[in-house]
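Please read through the structure below; I'll follow up with questions.
A protein chain is absent from this complex, but the other protein chains hold their places.
Chain naming follows the written order as A and B, and within any one chain the residues start at number 1.
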Amino acid sequence: MFEVRTGELAAQLGGELIGDADRILRRIAPLADAGADCISFLASARHREQLQQTAAACVIAAPMFRELAQARPAAILCDDPYLYYARLTQWWAQQSRAAFEPGIHRSAVIEPGAKIHARAAVGALAYVGSSAIVGAGASIGPSCHVGADAVVGEHTRLAAKVTLGSACRVGARGIVHSGAVIGADGFGFAPTQGRWEKIEQLGAVQIGDDVEIGANTCIDRGALQDTIIEQGVKLDNLIQIAHNVHVGKHTAMAACVGVAGSTHIGAHCTFAGQVGIAGHLRIVDHVHVAAAAVITRSILKPGSYGGVFPFDDNVTWEKNAATLRQLHALRARLRALERDSS
Amino acid sequence: MFEVRTGELAAQLGGELIGDADRILRRIAPLADAGADCISFLASARHREQLQQTAAACVIAAPMFRELAQARPAAILCDDPYLYYARLTQWWAQQSRAAFEPGIHRSAVIEPGAKIHARAAVGALAYVGSSAIVGAGASIGPSCHVGADAVVGEHTRLAAKVTLGSACRVGARGIVHSGAVIGADGFGFAPTQGRWEKIEQLGAVQIGDDVEIGANTCIDRGALQDTIIEQGVKLDNLIQIAHNVHVGKHTAMAACVGVAGSTHIGAHCTFAGQVGIAGHLRIVDHVHVAAAAVITRSILKPGSYGGVFPFDDNVTWEKNAATLRQLHALRARLRALERDSS
Partner (left out) sequence: MFEVRTGELAAQLGGELIGDADRILRRIAPLADAGADCISFLASARHREQLQQTAAACVIAAPMFRELAQARPAAILCDDPYLYYARLTQWWAQQSRAAFEPGIHRSAVIEPGAKIHARAAVGALAYVGSSAIVGAGASIGPSCHVGADAVVGEHTRLAAKVTLGSACRVGARGIVHSGAVIGADGFGFAPTQGRWEKIEQLGAVQIGDDVEIGANTCIDRGALQDTIIEQGVKLDNLIQIAHNVHVGKHTAMAACVGVAGSTHIGAHCTFAGQVGIAGHLRIVDHVHVAAAAVITRSILKPGSYGGVFPFDDNVTWEKNAATLRQLHALRARLRALERDSS
């Protein structure tokens, strides 16, 4: 099992170390669950009580908590403990996980013309189509599918069973989780005499650098032009991005969000879980949408938005829902009363 | 890169060609983005302004726009430009994509007794179970799973990583996108003493001709009888079709729709994204449901339906939601006032 001394950690990641520099750390843990071989962190002043009660060997905290932190065997003071924690997990993972090994597994199928960098890895039972390009340091997981003419950027990692469709591109330093499907056909049909005539989807998907895409998330290829995911975007699991959607840089979406076709979403937005966004809308930068809201019109002003029916016990919500079906009529009755009483 | 002359295109696809028959076309593009080597189309009179401003070499338009279209180097006039565009994309894809190559990839695993037509294709690392049948012109993509006794109809294409469960059938000319799972067990349990006793799902899934099924969509096998998807149905990505559901012909569902068990949906219906439909309901033909509505009762009358809490800025919607929790009481107060004032 991996272990590290407090002093070595601070030397690697910075911050002001106070207390014992030789303390051995074997786990990162939340304050409430930390034991005597754990490093923990205080991300918010709301949890300061936990700092008083923790058994952690070492805590990461803001300088304003210096006094409380001194009660621990060791502490690291820094301006943004949550960011420090993020970097700690990255460093920890790097130390404790198996090293990257380039090479192509003997069971992988590589079509003629595919260009796989000598320092890239292709896992067992993976498929790389003709003329696909896999960059230096990139890792194609076991059972992945990389279509013809697709491009995987440098140091990008596809977990097991990712599907990257033909001619689709993922930038550098990306992560795509298992079951994600990038580049399935967009949903496009022309109605004719009660049937649906398929509109072949001739575009692709373009994904920028530093993008993370969750498990079983789908990003469809564009109809004529490409679906665009800009750099730094983070998509959780089971998200649907329809054809010709544009997601601006550093926007993040939680699980189960669905975005309909041709909607243009700005940069630095956040969407909580299960949000739905209709097609052909425009959402500007710095818009934040609460869970499960359904966005049916463009949002042209930065800010926080939401809208869900409030849950309640069954009897109450059913009564309120039944009344809601008469709400417009209730308003009319209210108006009538107002008229009478004025 | 594929290219075609205007005259050749009109000869292939019909319509009245006006203007230059020798103009070279290299791309299909929306009016607003079309360049001098592009063909574009005007699908709706709402966008006629774009027709005036486009740089497209050739436009597809209705005869009523003859005059405007004449300003372009070439134009094709036809009664249904959107349908013409659909057929254009089909023809374009056929010309520009790799030709279908029958044959079984050396890395595929074919169980004894599977019947794969000599003019069918089975991709790399695909699996075809015992006694499965793959029809003429059908294509089983790389890493697909075709279970024992399953049937894939003629000219049907399974993209990479499709799962078709044992004894399930897909008709002719279908398309199934990556990650779709057809024939997982329906969700059936008998409660007993605080536990759930599994009801084995003994039915299968029957899918008609000309059906398209989106990426990561799930269609469960029936409990005793089969789950039925009739001909011409189009399902987008991440849809859930539970056991024993019946979806009538030419019905279309956008992404993230969920249909609970044993519900019977008619023909020619449309469901927008994230719609939920409860179990054991009946929905007649020609019903159209707006995004994210939750259908909790049968719909016995054709028409358009919907229902979502309207989104708003955070402060406003939270106030309205809080009041909604007292709506039934508010109605009672309104009634009291009405009684007093009458």
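Details
Please note the rule applied: contacts are C-beta pairs under 8 Å (C-beta built on N, C-alpha and C of every residue); 3 or more make two chains touch, one makes a residue touch a chain.
Because the structure is predicted, anything quoted here is derived from the model rather than measured.
Of the listed positions B:19, B:102 or B:307, the one in contact with the omitted chain in the full complex is B:307.
Seen from subunit A, the chain kept out of the figure touches residues 27-30, 33, 80, 82-83, 85-87, 89-90, 92-93, 98, 105, 107, 123-125, 142-143, 159-161, 175, 177-179, 210, 212, 214-216, 232, 234, 236-238, 250, 252, 254-256, 268, 272-274, 291-292, 308-314, 317-318, 321-322, 324-328, 330-331, 334, 337-338, 341.
The chain not shown here touches subunit B at positions 109, 125, 127, 143, 145, 147-148, 161, 163, 165, 179, 181, 184-185, 187-190, 192, 194-202, 216, 218, 220, 223-225, 238, 240, 242, 256, 258, 260, 274, 276, 278, 289-290, 293-296, 303-310, 312, 316, 319-320, 322-324, 326-327, 330, 333-334, 337, 340-341.
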